[in-house]
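Here's the structure we're looking at; comments come further down.
Removed: one protein chain of the complex. Kept in place: all other protein chains.
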Amino acid sequence: MTRDVFYPNMSPMIKKTTIINVGIAGATGLAGEELIKVLLRHPGARITHLCAKIDKPRHIAEIFPVLKERLDLICYQPNAKELASKCDLVFLALPHTVSMTMAPALLKAGKSVIDLSADYRLSDPRVYRKFYNVEHKDKKNLKRAVYGLCELNRNKIRSAGFIANPGCYPTAAILAIAPLAALNLVEPSSVIIDAKSGASGAGRKVSEALLFGEVNEDFKAYKVNVHQHMPEISQELSGLAGERVKVIFIPHLLPLERGILETIYAKKGKRLLSKKRDLHKLYKNFYKKEPFIRIKEEGEFPRLKDVSRTNFCDIAIKDEGDSIIIIAAIDNLLKGAAGQAVQNMNIMYNLPEHLGLL
Amino acid sequence: MTRDVFYPNMSPMIKKTTIINVGIAGATGLAGEELIKVLLRHPGARITHLCAKIDKPRHIAEIFPVLKERLDLICYQPNAKELASKCDLVFLALPHTVSMTMAPALLKAGKSVIDLSADYRLSDPRVYRKFYNVEHKDKKNLKRAVYGLCELNRNKIRSAGFIANPGCYPTAAILAIAPLAALNLVEPSSVIIDAKSGASGAGRKVSEALLFGEVNEDFKAYKVNVHQHMPEISQELSGLAGERVKVIFIPHLLPLERGILETIYAKKGKRLLSKKRDLHKLYKNFYKKEPFIRIKEEGEFPRLKDVSRTNFCDIAIKDEGDSIIIIAAIDNLLKGAAGQAVQNMNIMYNLPEHLGLL
Amino acid sequence: MTRDVFYPNMSPMIKKTTIINVGIAGATGLAGEELIKVLLRHPGARITHLCAKIDKPRHIAEIFPVLKERLDLICYQPNAKELASKCDLVFLALPHTVSMTMAPALLKAGKSVIDLSADYRLSDPRVYRKFYNVEHKDKKNLKRAVYGLCELNRNKIRSAGFIANPGCYPTAAILAIAPLAALNLVEPSSVIIDAKSGASGAGRKVSEALLFGEVNEDFKAYKVNVHQHMPEISQELSGLAGERVKVIFIPHLLPLERGILETIYAKKGKRLLSKKRDLHKLYKNFYKKEPFIRIKEEGEFPRLKDVSRTNFCDIAIKDEGDSIIIIAAIDNLLKGAAGQAVQNMNIMYNLPEHLGLL
Partner (left out) sequence: MTRDVFYPNMSPMIKKTTIINVGIAGATGLAGEELIKVLLRHPGARITHLCAKIDKPRHIAEIFPVLKERLDLICYQPNAKELASKCDLVFLALPHTVSMTMAPALLKAGKSVIDLSADYRLSDPRVYRKFYNVEHKDKKNLKRAVYGLCELNRNKIRSAGFIANPGCYPTAAILAIAPLAALNLVEPSSVIIDAKSGASGAGRKVSEALLFGEVNEDFKAYKVNVHQHMPEISQELSGLAGERVKVIFIPHLLPLERGILETIYAKKGKRLLSKKRDLHKLYKNFYKKEPFIRIKEEGEFPRLKDVSRTNFCDIAIKDEGDSIIIIAAIDNLLKGAAGQAVQNMNIMYNLPEHLGLL
């Protein structure tokens, strides 16, 4: 046998005519690396171009030895024209503020774009400026971007050419609270999100705070109620509820690599206090057709191990007097980033939603 | 030089006449092991007897090779009479339900006892039965036991002969909320405690759930709002507040060895809503003479690394609109168990409170 | 969309006629769980039966919540007849001594069997008795079993009906030393294997030594030069060399989940001392057609992260005076167990060797 069978591009099992040619900008970051791994297992997509902020073009297997013998591509310096010429769809796995310098040219060239940065998630550019400390540079496309939380926006995503892929914390939080928010069952200003994330949430940033010696055997809160994901959560929950939803949001750093678990507390609203409802059944029903949402049985609760390296979001709900406790868990790099991005691609291209994701 | 200088019993720097002879029942558990290590550094105490539920007497260094050349004692099977004859003070580092079979004889023999189990913490035996699923067998001494949270009960401890050493979660929670509860500044039924503990919180129990492969790279909630430490927290906070304080308490398991961090949410009470107060100053003041409480500066928050392997409790408080966020961190085996036990001993014997604990 | 697309059994992309029906005995162990995950991604295999030593039949997703919505099968108590009737091929992911009670009936029924236990790896039953402390009960089939180290025995495997899947430590060791042993380039009694394995190497055994509190932040050697994998390594290397090869083998336990890294030391043999050879080129050449062996460039060395959750074996070789240093790394649950087992299946069924493994 020869090695060539390894490259999915040459897999005999896929009709080449229907394959999507995809590019990844920001291929050397954690989300970019994860996208590569997911797409290598995707029978309907072929990676045709990689780029990232690097000194000179390098083979991707030189950057990620784990990809040796699996992907035979050079990673180039970013060039929107090159990307547009090689790809049908481009994933932007770039830092915020960089995506909005690259997206316009790709969109103008008629390419589909899925942006994993925060640049197009907040519909109000003033909120963006407040939380990211920079003026938004592409307000035109900001209006066009569809917030790609697959379970809630599937119809819009289907016909979209430009997706703002949700943040990791917001993905778990919004999915966890959506059934209650959509039916106005909780006090809109009572929601407390106690969030815990593994270290990969910070990407591949080289800083003292992320050294092994600092994270290992430690645990702490950070950006206490000032995290930039807070307005994203409020925006989407407010949209669902039709009224302003304000949340308290405290993220914590876990000494592990992957996963987000959020323990969420809310006070029942009048509607719910006056009329008892089976919340577990409500959740089961709300998400009954969703391939990637699993509602835990009563008395069972999510754990990171069950969602780690999957695209699933596990959710438990507990009715507790006049309070409600919801616990949700996802893999921050998959359902919270690269996995949901590919799920969005699958929806946009009318492919089975789980392709590449199981 | 000879090795004998190693045994603190023979240290030339301590006047032998004033040394406390202490025994440890349950020496092979995690709290027992930690007690040994703390006491080996204590210039005013000498370990004179060790016992635990074991098949036959064994040298303690055979059980804990880390103690080789540091402690030359046999660990025996439990025998209250033997303990009473060898010790002035006995630490019971036993599982709950076992302590209450051993304490009565020691107390009757006039010995000081510090019980690290839960057996004498809950003043109402009906609550004990509800949460520990067993009838209390020593109601007489239950009345006598002083709840040994040093910072709040120092005066009672000073003259006590019998201490119920607080649980690990309650120690952090009560210290974190006490200043507000004592002044009735929060809504008594609004307190939410989102607690996270390292794996040593479960002791040395051999169970599948505590295998390395289960805990490592995982994170989860457990005993969601049904944990046996919940009534202990309510009992003490209610005592401080002079009214019933009900808490929501969700413990989580961290993939690390030592430490508890609790993120606590409360709604301001009427008194506080009507009159603004500087909560940070209030906390600084409340604990200003305390050797083991450190209030973080505003904008700074506790982390486990700063309290790990110390007897400190680090606390941060944040005023957040009509809510208050408090974050507290301790080492569960020290301030949450063996450290606080020795702090109690120091208070009982009128020694400098930090002896052995720095 | 509906959920059914999730079950690979119903994937529209696979021609059902050519699908292999496979069963897994020992489905609840670590190797069994890994086999399930690999096979769920395999387009040419369908899991049709699961069994394990359990109290009563249970849905596999109840045992492994991570499999919820991914595999809709009951796990039964072991029954060879049932397995034979439902499957073309059976993976035995059983403890040693149990496999040899189950394999005979399956083989008699004409089924293909891949045994992941140690029962059929040692050709000499006296060696088996010595290292596993039990008499071999199926010497007949022992003779028939092919040692399934894919890279070295591919031709025999192709026509085999019964595979003894290699141990995790031996897989890395034999692949690392094979090019030298086959050409008699090292002193046969000079080989030292300093091996380090993650905790999953011990399976799901509930013992104090494998508790999180024992493994985390610890590192130690164990079974120092008496490990049961030692004779397996000697047997295979001796076969390659045509003379008895004796190894020193010291395994160590790493505080991580997955992966084996072996640092191997050998003295050059006369043949090599008398005539210089480019060992790096030799290794590159020896494995040049192998899809799962990656020889590191000179000056680069394997790390666990690069092979973790893959079926690759990364190998580096360094010429060091009259010594040779070889470093090899694999994922113990994949190339060291379930991955290699599926690679064996692919060879047996003449499928592309990487199916399900990328």
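Letters A, B and C mark the chains as written, and numbering starts fresh at 1 in each.
Note that in this section contacts are C-beta pairs under 8 Å (C-beta built on N, C-alpha and C of every residue); 3 or more make two chains touch, one makes a residue touch a chain.
Everything numeric here is computed off the predicted structure, so don't read it as measured data.
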Contact residue for the chain not shown (choose from C:K86, C:H136 or C:K196): C:K196
Given C:A25, C:L152 or C:L256, the one touching the chain that is not displayed: C:L256
Hidden partner interface residues of chain A, rising order: 30, 199-200, 204, 206-208, 210-217, 255-257
Chain not shown, touching residues in chain B: 1-3, 5-6, 8, 13, 40-41, 43, 65-66, 68-70, 217, 289, 291, 294, 296, 300, 303, 305-307, 309-310, 312, 314, 352-354, 358
Where the missing chain touches chain C, by residue: 192, 194, 196, 214, 216-222, 224-225, 248, 250, 252, 254-259, 261, 263, 265, 301-305, 308, 318, 320, 323, 325, 327
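Everything that follows uses one rule, which is that only the chains that are shown with their structure count from here on.
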Identifier of the chain whose CA centre is least distant from the whole-structure CA centre: A
Label of the chain whose CA centroid is most distant from the centroid of chain A: B
Chain centre separation (chain B, chain C; CA means) in Å: 47
Per-residue overlap in chain A, given as positions that touch at least 2 other chains: 217, 303, 305
